[in-house]
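Dropping a structure here in structure tokens format, bear with me for questions.
One protein chain is absent from this view; the other protein chains keep their places.
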Amino acid sequence: MSVTVKELAPVGRLSVRTERADAEGLVDALGLELPQRIGTRATTGGRDALCVGPDEWTVTLPEVDCAAVIAALDELDEPACAVDISHRETTFAIEGPDGDTLLSMGCPIDVTAIESGAGTRTVFADVPVTLWRDGPTLVRMDVWRSFAPQVRTILEDGLGELAAQQKLRAA
Amino acid sequence: MSLTLPRTDASPQHAGTLTKPRAIDGPVGGAYRVAGEGRVNRDRPMLFTFDGRVISALEGDTVASALLASGIHLLGRSFKYHRPRGILTAGSEEPNALIGTDRGPGRREPNTRATVQEVFEGLRTTSQNRWPSLRFDIGAVNDLASPLIGAGFYYKTFMKPRGFWDKVYEPLIRKAAGLGTAPDAIDPDIYTSRYAHADVLVVGAGAAGIAAALAAGRAGASVMLVDEQTEIGGGLLSDPDAVIDGQPAWNWLAAAAAELDGMANVTVLPRATAIAYNHQNMVAVAERLTDHLAEPPAGMPRERLWRVRAKQVVLAQGALEKPMVFAGNDRPGVMLASAAHTYLKRYGVLVGKQIIVASAHDSAWATAAALAEAGAYVRIAEARADVPGPVRQRAVDAGVEFDFSMVATGTAGRDRVYAAQLQLLRDGEPRGGDWFPCDTVLMAGGWTPSVHLFSHTKGKLRWDSKRQAFLPGECTEACVAAGAGAGVWGLDGALKTGSEAGASVASAAGYEAEPAKVKVQSNCFGDVGSIAEAAPGSYASAKAFVDYQNDVTAKDVRQAVQEGMRSIEHVKRYTTSGMATDQGKSSNINALLIAAEALGKSPPEVGLTTFRPPYTPTTFGLFANHHRGATFDPERRTSIDAWAADNGAVFEPVSQWRRARYFPRSGENMDAAVLRECATTREACGVFDASTLGKIEVTGPDAAEFLNRIYTNPLAKLPVGKCRYALLLGEDGYIRDDGIIGRLSETRFHVTTTTGGAARVLAMMEDYRQTEFTDLKVWLTSSTEQWATVAINGPKARKVLAPLVDGLDIAHEAFAHMSIAECAVAGVPARLMRASFTGECGFEVNVPARHGRAVWEAIWASAEPHGGCVYGTETMHVLRAEKGFIIVGQDTDGTVTPDDAGLAWALGKKKPDFVGKRGLMRPDLTASGRKQLVGLMTEDPTLRLPEGAQIVRGPLQPPPMPMIGHVTSSYRSAALGRTFAMALIEDGRSLIGSKVELPTLDGERQSAEVVKPMFYDAENARLVGEPA
Partner (left out) sequence: MLLIYCPYCEEERPEAEFTYAGQAHIVRPGNPSDMSDDEFAAFLFMRDNAKGVHAERWRHTHGCGRFFNVLRDTVTDKILMTYKAGEPRPALSTEAAQ
């Protein structure tokens, strides 16, 4: 079976809010330029920003950098702020050619239509998730920590189904 | 003419296993198997059982085809009259041949259609609805009483006497009614689902569907082709003699299947029924994955629900043949002509040796010829005065006898038909005639296009009087109908309209597409004619059935009209015609024609009943999917939950969360554990996991003003480092939620909500933020799961916590009650609040969730030497109630104002506006007589009132007495040494000091005194706590 599911190590994660993504000083404070269209991402030097709403971004970064970024945003003239959500979520990496099939067991959107280097918020098996496509066969899925067991079980059931199907095809 | 019928069935035996198969009678594959016919695999014989009898079958058989191959026509008893019934059709529309299947523990399924269930080695099947046996059934007495059990019988009969319903009628009806028996064990199978997205979905893989999929697939569109049968082909599977593009039909079919298989953009799903057509081309497809397998691999789901979102849909569902309505048209051995054709050509089974064909359609003539060619004696009674020459010629060549203007009007036989009455039509009325011996009667009443899915879209149907059928009219969705389902007759038309439909939808989806040109040289249905050529007769006595599954006769339909039913919807409900699991696939049009005739109206004036999803019976498992067992609904757990489980907690569900309710020590029940936890917390300290509380981080320059408008309390000037208890109302003035708001900086607040209210409160705040208070720069972030929250309460709370805190002096004076600060606890960055939901000195430690358990363990290690305890939600409830603190949703019910709850002090009366301020001024909310929250002390201090108990003024009056309120919270208190309660009572505060009464369910009464809802430490002296 050509898909694996792996829970990734914790990472720093901030919810960044501002009405002006191009505000002065923002790039310096964040260490990257915020992408302006919902669903698009900007990636620089270990930091990755996904635009999830008109005034909302999710930024991943080394956990140790979170406090400094929060403080730097608080100093800006144009209001912007960051909230630490590093512990709110956990991330599953779904990797392999059957990854999109596995995701189709819970995602009502066409996940194949998410381009590499893009992302989106959506639901998986009724649970709110954020998808980040890092490559044609690699998708990261962020899930609130208390929903992770439900999502993990459904993903594992899906892996079992794909394995059984392969066995059936071989027989 | 002599008549010798083969032995049709043996005496039923109890279902056995096939571990040691006994010898079977007759040849492998059954005595009625015809050499050289069918697609069944003669090299793969298999055995299964029917009522314990071992039946020989071939790979590719359905249960129905295998039973027919063994000469078995009697399959079950009917629903109402318990009449013997056989096999009517060869498809999923089957109303009669319902069987039970057994695939092991928990895998017993009732009402499986024998015409759909594929045979596999070892399959166990049983007949249904008979007792003690299929041949001898006691319920058949209903058949004799049938004149008494006509239309509306249940409505009329079981009305009086009223008291009879529970004791007599219902048990009797339940025993007698129903089809099959429900399984008695939990379904061990897995059900799964997928979403799919396609340019084109083609429903039905007959000639039209295949042509459509080929045209769209060749154009490059992504295509899904779904079909309910085991392989694609539809009617072609029963028409090997057709010639397409110079090839035999099955060669053409194999080539088409291979081409579809070879296209990466095409997915073909057999055993997949499109069950529902929903909005914007979302079609639900039920795929059966293991019901045909003797040994499915472990982990393989039984069924898969596909939710297909297609840009374009081609409906190529084909058409279903109509039965004819005449007396005894339900006897085993009476079936559709098309079914006999399919059993012969697809399964290689001859359904009988002496066959009468009651025909109103050309297609029956080809069937008659094929049956005669296979060795049967065949006689056609053709209702029409003539048929086209070429149609007649082939029958003549095959030796078929026939009469024109002749109809079947009756059959004889018990468990199998042995004779049919044929009468000549004169002036439209059957006259004279004779009985003809036979073992099979075939009915060819014309064809009904399958418009079910089209109807799901609320698309308009139009009546085609020539074809006597409803056809797809105006579409509401992006879909096209093709082939027989669109009223197009014949293979040529199916291929042509299918290909055109495929090309047109592919073009609509943005591809360049061309319909293919296919030439049909010959096919069994002939090249001429239409879907229906003559109205089927309804020469009806009481036993002329319209709806086989619900035992509705032509007479019932006429009676319904006579008794005043004017619309087909009323006729349907009165007679139950079309309301069985087959949804009237074979009966709706006949019922309509009979009702229309009785009403003297045209069919479209009477109307067609609405087809509703699912198209065919569907398992609950498919719909439930992963929503069962462990994944029924997410069970959310805190980062401290595992510690609680390790330490013997008893849990309770609170919204989606699992929360520790209490921590019993050995020998303790809940009462004992809670009394101990309460006492320990008030005497020393208690540690509590409060992580599930909703948390929202409110940020931005206008955060304070935003909260000031949202909550009732004055918050604009809340100093940094301070907390406030706050109330949230709806615009109607009623309490929606409460929590604590802490100010971390000028632009950052930590807001808590109730556990169950977290998502709702955030959504409500977002609504105001985005659409009402758009002048404010403020943002909201859910931080519930960012933080694990540990509450420490009790006089020794500070002693427990102080050694763990870095960067903050938590002395009473330095860190006053209702303060918030950032510091480190047990080496982890924390947001520390001083707040109390118990009345004791209290702290709430918020740490990033992944550190939750470590910090909890550190706090517990510090608390234990001080004689502390851990406690759960039950103790939390008692301790807060002793202080009169409310739980929103328990002491409030959505109609309680702050004043009702005694919380008027929390209203910022000087604020010009807040959400709910105007609502509080509504006349109803300021009137006297509102229910107010008060305390109750029972006369008997050991008596705990039930929550929800109704309250009346004493002394007890005869019923009905006015109820003035109810108990909202009720507990035993360790601190008070007695029970106490809170209640909402009309003008409750004015009753303080007086007595009320609470009638109990056993007719007794309890008496209680109304008191202030503050039971412990009214001066709040205990909030100070001991110094560290």
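For clarity, chains are labelled A and B in written order, and residue numbers in each chain start from 1.
We take it that contacts are C-beta pairs under 8 Å (C-beta built on N, C-alpha and C of every residue); 3 or more make two chains touch, one makes a residue touch a chain.
Just so it is clear, the model here is predicted, and its values are computed rather than measured.
Q: Hey, which of B:403, B:633 or B:731 is the one touching the hidden chain?
A: Result: among the candidates, B:731 touches the missing chain.
Q: Consider the whole complex, including the chain that is not shown, and state which of B:771, B:928 or B:942 touches that chain.
A: B:771
Q: Among the options B:41, B:476 or B:745, which residue touches the chain absent from this view?
A: Only one of B:41, B:476 or B:745 touches the chain omitted from view, namely B:476.
Q: Specify the residue from the set B:458, B:627, B:665 or B:1005 that touches the hidden chain.
A: Per the contact definition at the top, the residue touching the missing chain is B:458.
Q: Tell me, which residues in subunit A touch the chain that this view leaves out?
A: 38-39, 52-54, 56, 108-109, 120-123, 126, 128
Q: So which bits of subunit B touch the chain we can't see?
A: Contact residues on subunit B toward the absent chain are 278-280, 282, 307, 309, 458, 476, 731-732, 763, 766-767, 770-772, 774, 912-913, 917-919, 921-923.
Here is the rule we use: only the chains that are shown with their structure count from here on.
Q: Could you give the separation in Å between the centres of subunit A and subunit B, each centre being the mean of its C-alpha atoms?
A: Their C-alpha centroids are separated by 32 Å.
Q: In their complex, what parts of subunit A are in touch with subunit B?
A: Counting only subunit A, the residues touching subunit B are 10, 15, 17, 19, 55-56, 74, 79, 81, 83-89, 101, 104-105, 107-110, 112-113, 125, 127, 144-147, 149-150, 153-154, 157-158, 160-161, 163-165, 167-168, 171.
Q: Subunit A touches which residues of subunit B in the complex?
A: 190, 192-197, 296-301, 307, 309, 626, 630-631, 634-639, 656-657, 697, 699-701, 745, 747-748, 777, 779, 781-787, 848-851
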